[in-house]
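All protein chains of the complex are present and in place, except for one that has been dropped.
Lettered A, B, C and D in written order, each chain numbered from 1.
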Amino acid sequence: MIKEDRKKQDLFWYVLVAILILIPFIPRVAANSFTQHVFILILLYASMSQAWNIIGGYCGQVSFGHSVFFGIGAYGAGMAIVKYGIVPWPGIVIGSLIATVVAVAISYPCFKLKGHYFAIATFAIVEIFNRLFMVWYWLNGALGLDYPMLKVGWKNFVWYKTKIPYYYGALILFVIIFGIVRFIERNRFGYYLKAVREDQETAEAVGINSAFIKLAAMALSAFLASFCGAFFVQYNFRVEPPMVMSLHVSMLFVLVTILGGVGTFFGPLLGAMILIPLQEYTRVYWGGLGSGVDLILFGFLIILIMVRQPKGIMGLINEFQNYRNRKRRRIISTEAEIN
Amino acid sequence: MFFQIAIDGLLTGMVYALVASGLSLIWGVMDVLNFAHGEFLMLGMYVSYWLGFLMNLDPLISWIASGVFCFLLGVLTYKLIIQHTLSGPSLSALLATFGLSMMLKNIALNRFSPNFRILTGTLLDGKRIFLGNIVLPLPQLITSIFALVVVFIIYYIIKRTRLGWAIQATAMDKSAAELMGINTEKIFLLVFGLGGLCVGIAGGLLPSYLAVHPEVGGLFSLIAFVCVAMGGFGSIPGALLAALLIGLVEALSGFYIAPVFKYVAVFGLYLLIVMVRPKGLFGW
Amino acid sequence: MKYGCFVILLFQIIKSCINIFFSLKELFYLSYLILPISTVTILNYYLISANFKLKTEGGVRKYYKSFYLSLENILIFLRRKTEVNFCKKISVIVLTVLLAVTVASGAAFAQEKVIKIGTLFPLTGSVALAGTRCKAAVEAAVEVINNAHPEIQVPLAGQEGILDGYKIVLVHADHQGKADIAKAEAERLFNQEKVYSIIGCYNSACTAPASLVAEREGKIFMCGCSSSAALTERGLEYFFRMAPTDQTESLEFCEVMEWMNEAKGANVQTIGIIYENTEFGKHAADEGKAAAAAAGFEVVADVPFSPGATNMNSEVQTLKAKNPDVVFGACLGGDYTLWVRTMKQMDWLPKMCLNYCTGYQDPVITQQLGDDANYFMGGTGYAPEFAELMPAVAAVEKIYEDMVDVPFDSDSIQEAVAVLILAQAIEKAGTLDYDAVRDTLYANEWDSPLSMGGKVAFVPGGQNSKAMSMITQLQGGEYKRVYPVDLATDEVVFPMIPWNER
Amino acid sequence: MSEPLLKIDNINCAYDDIPVIFGVSFEVKAKELVAIVGANGAGKSTIMKTIAGLLHPIEGVIRFKGEDISRLRANQILRKGISYVPEGRRLFAKLTVAENLELGAYIEHDRNEIEKRKKEVLNLFPILEERRRQIAETLSGGEQQMLAIARGMMSDPELLMLDELSLGLMPSLVESVMETIVRIKERGTTILLVEQKVQESLEIADRGYVIQTGKIVQAGSSRELLNSDEVKKAYLGL
Partner (left out) sequence: MLEVCEVSKKFGSLVANNKISFNVEEGSIVGLIGPNGAGKTTLFNCITGMYRPTSGRVSFQGIDITNLPPYKVARLGAVRTFQIVHSLKEMSVFDNVLIGAYLREKNTEKARELTEQCIEICYLKKLRDNRAGDLAIGLQKRLELARALATNPKLLMLDECMAGLTSTEVNESVNLIKSLRDKGITFLIVEHIMEAVMPIADKVVVLNGGVKIAEDSPEAVVQDNRVIEAYLGQKYGKKCQLNSKERGK
């Protein structure tokens, strides 16, 4: 039965990717750059949250520090283009490697901490990095790095008039990250992550090197996160610490995942599908009025969803499945009684 | 100079302590990170400001009103939001309070406009005490004394009264506490209210020297988080000590290293401390 | 019947999915969309007593009205019993999803002769105050252009609209002080709302990516008061900025110091700079340092601080310890008052204090700080006390004051200038063609009674070469002009009067 | 025959929609010691939790002294005079012994009454008297169990429900715990006991119920049960 379920879920995943590839061909979307923008953000935040999900969801280490890795990736691309005037790719690679090293270096001591202590420690790390980057002269400090006008194309990964290539770029990112997580989830590493999340002592007792598993998860997560950061800066032509490396940015990744369902494969996607359009469209409709009506609404809707569905969207779906199963089970139990 | 700076730091630390002790209480008992804590502070400050502005009440009196207001706000928050999220994973309460903080911040923006406001001509306005070389600004001094008293009262309630034991019991084992006849719902409600009360009192006193605007709570709540974690969750004396330490480090590093690094030093201090004591200064 | 509600919702989902791709508008009128909105609205209205209520803008009122009308529908929806809890839950999710997927339709305007102009300001977030004022300034200017105001001595005020009856319609957007949002909103304004041009963005950090969007679209971006000098050094063709830059102001500050040394024997040598550690503050400080170095002054204290500070003790202590003669300040809003008050507590003042266009020139600062605000100086592009220099402003200011209850400050007035100049250029070019309007903008020197000096002209890159500001000093709660000498009304008070002698 | 103290009528219970208890009815008379025995996962603790108000039955009625208590919350039920000593002790680990006892009498507000009860209870458990100031988690397993019972006694209940007292205790301690239960019963408190140690618990009980997969399969006096073949085979391993 499990195998059947797995196949069904995978089928769903393939269909989803196929649909996403086709989306820009829908005339309505193709004509509307804002809709494209929303789709790009959905894919980007879904990928980013999935990267967070590896460590925060599957491994259970709630980190508010992922904007640091996001930011380092962004700065990698930004520095390559603005300071060195070359294509962003070497910067992205170097950035992601640095992000991985930084992730391992800061989380090695932090993993001694448990629960909220770890969360607050990552808070502190974001704030420290934010403030350091704000005054780091080499990185232009608070001034940020502004992209000059570049030649359009995949070489620079920059487009000005169209967003379709960005969409496919985000889609590639999405497929890669979700694919990696799918692969992990099905294999030994994924199960080990879950074991560490549920109970570290037990994990150690059955021969899992929990410290290594956590570090590996963090490194992978940071590595993937930095790619998302690089994409983000390529998309926005500007990088500055508050934009990529603040608590607010970190919170968004966490929020998306919680909303969708922590530690589930489709959770980040569902969360991004709800939260990002919510954020963008409330702003579009009511942002112009000023006086924060859009953010009041945004906050209110977040509260509403959480109060009604504390377990996230995946919780709702599980509930629905249980509801169906229960019916089935009820039939089984009555049969048993007759026998 | 050193003493002047140290004293400034300690005075700031007291205010942090007051804000943090409320948070610590909520966190310790319910395991809920209240992201809207800074916004409670902001609303408390507005209450005090408006009372001062419209009715000429001095912050020295209107802290009562803002305390009560934030108490009710806390109670309402629990009733309408937190209560429902407790059935989910602990992160969902965090998400809900994040939404709440966004909402409160922007309601304030909407209603009161983004203007920054400060009370002038209050009793303590600009008054200072000179101790030799050292200047003690009276508003800060009074606020710190208040902070100490309130923190002490809360600590006394928790440690020495039956109600306090009931709160501790609820924190340790909710269903066992219920079996003792403790109405844990009421305790939660009360704890959230008390958390609001602490921060409301702080908010009531602050407008005498700090400008009120919708964004004022942000940094305060961040520092309060660090205070609570540094002191050890649920430990009021821990939060007090941590807050004083943070105030001191903030002031000294701001002066002797560079002002821009003062929060780097504060957060670095936190990391350093939890590396040595993974459960905070007074953690279990 | 149990699933009735569910089925209906399902139907609505399908319907809305179709709607997304085909016809979008009626989605917006789906009654239950209003549920969360009206809840917030009601909450909003009753939460805090109307005493504190500021003047609500007309637009918001209109929205409120439509919400109440649909209230009845919502009640009917709410009364429908959902027997399965699950259905209730899903309905909430569906509500939010529907809200989320509703695609912007853009208000259609019945008038044909309309020029849409987008405004892009930080209406929320930490600099919301300035953003709100800038937005109101733009609205005031548009009011002047659209309707006949013969009493106002401003170009285009006498006639209705431009280009024989074209009216300007504003589309407002909020970038929350974040660069990525500014870029996204600029794109939306151009592509979705089809605005002709954008006025914005206050924060230089947001102006940079947003103006790039305009440049690529080949559309005009008018910038009022973003002060980063780098903006006009990028060689953009469709970018115009009205206000003087930090660079201009820094040079002016040094000029004042030199003048003081010569004329008054002030003997100021050392400079301390205190600034918020953001794009704006950092930029101002960099320019200040460069100008000071060029003029031969020594910068002894360089004090950045985190905006939204809880206290500024160590910042002021650092200044006090270094004891510079002059302090350059770049602190916004609440930070400015905190800074002044902390200086008072620490019982320290420099001999002279010069501020960039910041908290210093906020019209309410004297209310907030009382006497403590006095004797500070700063660059000012406009203050109500300049009435005799700029007689035409008062009438426009009245319209503006009706909206935000304060007079113009030197930032917001530049945004009004931006709209007026753009409208004048369109009028003069006689066409809406972007290149023609751009060329016209470059080719002429514009009359601008709202600018100090009364003229606006652009140099390549888009900087207004006629932009100027004056050095003022707050004395007795009023901005007194003290420099340049030929326009000065009052003597500068030097050094600043110590706290205990006030 | 008078009304039984506790009467449970055909209750069904479920954890998160998974049914656990199917139509269980039984009763406890005043001053009786009743044992409920059964295998692991049979639903014994669920019944206890339901009576104590931590869970609510889906169907059925629980009557205490003739009053329906099936919808009350745990703290209200305690006020009616039912005290539940939960499985796994559930002490307040960071509080002292005295504070734990104090909390046991939380519903009582009269200071003298509390002191009186404390004295009584400490008489019953002299070992706790020595350790009044000690933090609960530093007590040994047996002492903790004593404290848990003592805490349950502090509210002066008419009905004391004890759940899995012997779990994880060494044999000699099991013995002394059982003796304590007998002593409490002699004071006049009605006791409802849930145990895995079938032999030991039935030896001290007046009556017993055997529960299997959520249903009562056998009832009777403890002697009858001890001698019944089914019980012997299923639970005593004989």
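Odds and ends about this structure:
We adopt the following convention: a contact is a pair of C-beta atoms (placed from the backbone, for glycine too) under 8 Å apart; a residue touches a chain by one contact, two chains touch by 3 or more.
The structure displayed is predicted, hence computed values, not measured ones.
For the omitted chain, the shown partners it touches in the full complex are A, D.
Residue D:L169 is the one among D:A52, D:L91, D:L169 or D:L225 that touches the chain missing from this view.
Counting over the whole complex, subunit D has residues 15-16, 18, 37-41, 140-142, 164, 167-176, 196, 198-199, 233-237 touching the chain that is not drawn. Those residues of subunit A that touch the chain absent from the view are 1-2, 186-188, 191-192, 194-195, 197-199, 201-210, 263.
FYI, only the chains that are shown with their structure count from here on.
If subunit D is removed from consideration, the chains that remain stay connected by touching as one piece. Ranking all chains by how far their C-alpha centres lie from the centre of subunit A, first place goes to D. Subunit A and subunit D have Cα centroids separated by 50 Å. Residues of subunit D in contact with two or more other chains: none.
Residue positions of subunit A with contacts to 2 or more other chains are 131, 134-135, 291-293, 295-296, 300-301, 308-309. Within the complex formed with subunit B, the subunit D residues making contact are 52-54, 73-75, 78-79, 83-84, 86, 90-95, 99, 102-104, 106-107, 151, 155.
Residues 43-44, 47-48, 51-54, 124-126, 128-129, 131-132, 277, 303-306, 308-311, 313-315, 317-318, 321, 333-334, 337-338, 341, 344-347, 364, 368-370, 372 of subunit C are the ones touching subunit B in the complex. Only residues 27, 31, 33, 80-81, 84-89, 91-96, 98-107, 109-110, 113, 222, 225-226, 228-229, 233, 260-261, 263-264, 267-268, 270-271, 274-275, 278-280, 283 of subunit B touch subunit A when the two sit together in their complex.
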